[in-house]
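All protein chains but one are shown at their positions in the complex.
By written order: A, B and C. Residues from 1 in each chain.
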């Protein structure tokens, strides 16, 4: 039995994992960097231990420090969340060596799926369609040109050890082949210490559709249907939904079967995600496997009724997965919007700072997974995602209406957020019709980046309120001339030395 | 089409109705008493109008004032919420006369169901089981004694026009019959201007189980299964759940059919609730019909996926109810806890006041329907319910665990709330086993009213924090001697006259 | 410093032995505690002790010496006994014995009925005032036989938490 879990993460995902632990009667341990002492996950956990300075590579990525805390507080297991150490084979290995359960796959599986060429090979062997291309490393220049022309332009040259867009080159014309090949190689070498590259057909504006799978250690594997993740800005997902408006029941079943096959082919254990590229003719291709919980997992939880974190923990504890494939039925429709601390009207520039006021949306069909609170200062060191808003409706149109209502209610002030931009996506015709692919935002720049302008009355209202507020503060200053101004941080007053 | 709805209510239910309106693209109008200017429903609505002083009978119960506002702002319909004017036949009548849609049943139906003897008669006629007793008014003393002894002691004497426990007398012994009869009559006369009473068998510690129904104006009636409402303190529900742990699928189906019959027998339209008394042998009896939305309707919404307010509005607009009986399947398990501003350890004494800090529970399976915010002062004039916490789990045990987790996260400070008491109910063995009836709280006084005592360390922690806070405030006072103290209300500073 | 928890009948001696930033060493009576303490938002503190994470809210209830402190499970009322408090206490000894003579209202509400006048004799258990708050009416009774010295409220009046309604002789 797992009685205590250390969550090797921060932010909303740390809280989300701890919530399920609490519901299972498992105690929780937080670890935190110096920048996160006041962060919600530290306050939510039963125990909390510092692990180093603010930068991730000195704290949340320090495997040995985290293992030391886990042993000291006698945690049975470590949940890595997403990002940080979640897909790090060495960490999975080190946990095994230290006798601590890693809530995630084995180092072997992470390695196989982390190397793109070996993952492609596994998929081809087990009959899962992959993007047309080659499983071979590109060795000589002549071979490369031949391979590319065989596949047909445009193609994408990719680093086998790749990730995060590094070591990737789009090739549209024959004369670009060799320069791109060299560029990709040197970038891959610099980023991953490995210059192996391969080539795939480039699909223009495809759909990104992924399948959630669960697999226990007894070979029982199921899928929990798909998530449509094609609303992306700067290659980052910002809105996800399930069911996908694109898929037909037949294609869904077929893709689900392939996803299960993909997981089986590597002896997968735990929760994982098979990502597919899908074109508008419903041809689909294996893209990669994410061997961890995804940011967007809650929409799957909402339509299937399965708590994925609880299942992860049970599987890691060696229990049988009790859910059968036939139990999985998508009920209604769920949408997730990611709320970032960023300024959508200024090129999505991050906007860290102090949360002044926070009003979370409530009521029917709304789930919020966040971690900030009023007075919290968002640190500059980590991901700018501050919460996820997940809604449910009996059908897609209702879900969109609930999302619009919930975004309208969601007030986060003191910083800029992506909320107004997400509201514009919910009003976008292509999105409403469900006729969109990864080109959505690029194809709708006109409407998505045009600010909804309020008529003159908004200005007048603002003038009246600012004026009254100004008069009140002025009067207060006259009464109490030394009252500190509101902009002054309460934090500047700490650390007064010994008493 | 309904384009604008006036919500003739306040608090959480006003917000809940407005949320569904917003999702339907309907604009919303709030009305408010002088005590509610800062209340959330005023802030949430598109429009808001004052209707009178703080006491309900000078504001929220003033039909003509509300109708005047509705006409002035050109509202198409009025949603009465629950309480206040929601079961007032005259208000339904006046709306009809003024050409405004009343989102609720006709005055005729309210009258029939409001008079308990006529409701009993309707049920008997249509074959719905009622509590053994008589449909006749009790006229002479001899007849009364005979009727009571025929039914068998104990019995309950009830006012036909009754409600709120007034004009009711429990009779356990023969010699109490006549004094109780006279007492009930004079109380009924005083309270309702009508001394008609009747007699029913008294069921000791029954279950309160109610069925939700929906009926359109074309005679299509469905039920949305039951709600178990037996956790009560002072005859007021505080925890509800669905499915009921008591019912079998067969009894559920049978009761559902009777509930539909009951609604049909009076030509019901809209959303309504049929309340049954159920004994531990699964005998069930019609108790009364509530011709409005119930406080606890969200648990039904969660397991059936139906937004009851949206259906109410569509039915009122004359649309066909599109949901078929076969569409209604209870998915998983939902529980609601009512959060009151009260002190459970001091005889549930109300605890109005100013909300100092508020942290609402978030994450998977949690819905909050509330209306208070930080800095809000709960008025003394209205119901002390400040929010409803609704959770969902794949099965009953999981739902209980989610509720425990959510109650743990829910922090409302500055006032006392029922949260600690609700936590103790969730830990209660009878509740966990699902083996409880309306006697639950009375039978478990020992454990429910014994405060969970923290070990000495809680005291030490409190001492340290209070001391540090004290030192900080003292230092601040020394720096800024005239800074106002935190206990001073910001509200004392308003109203400075003309500038 | 002395801190009193009247309901727990405890008086603790508190001292801060060390403090640097969020690091504190406390001495309470004869135990020492090494803790990490930060105020995360107004009056709400996060405290780490021996790895355990506590969330504690300190609410000053009167001036800056009386507090209600909320922990996870329980609330405590505390009083910080500074020099000024000590001085005031020494002057008021005996005067507080008076409090049994006062009928106070524990929560804000509206006075519905007052059954006595100045100078009336009352018996133990007799209802003196009815106050309504949030749809519930509460009766306030005399704790003993006696004489009404002063009625401080009248029907229809709004009363605040802790306000004195009736004074007995």
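A few notes on this one:
The rule we apply is simple: contacts are C-beta pairs under 8 Å (C-beta built on N, C-alpha and C of every residue); 3 or more make two chains touch, one makes a residue touch a chain.
Just so you know, these numbers come straight off a predicted model, no measurement behind them.
Put simply, the hidden chain is in touch with A, B once you look at the whole complex. Taking the complete complex into account, A:357 is the one of A:72, A:96 or A:357 that touches the chain left out. For the options B:3, B:37, B:71 or B:172, the residue in contact with the chain missing from this view is B:37.
Within the set B:48, B:161, B:184 or B:341, the residue that contacts the chain not displayed is B:48. With the whole complex as reference, residues 29-30, 37-38, 42-49, 73, 373-376, 490, 494-499 of chain B touch the missing chain. Touch with the hidden chain on the side of chain A covers residues 341, 346, 349-353, 356-357, 380-384, 408, 413-414, 420, 451-454, 457-470, 472-474, 477, 485-487.
Throughout what follows, only the chains that are shown with their structure count from here on.
The pair of chains sharing the greatest count of C-beta contacts is B-C.
Averaging C-alpha coordinates per chain places the centre of chain B 33 Å away from that of chain C. If each chain is reduced to the centroid of its CA atoms, chain A and chain C end up 48 Å from each other.
One inter-chain figure worth recording: chain A and chain B are separated by 40 Å, centre to centre, where each centre is the mean of the chain's CA atoms. In chain A, the residues that touch at least two other chains are 373-374, 496, 499. Chain C has residues 16, 39, 41 in contact with two or more other chains.
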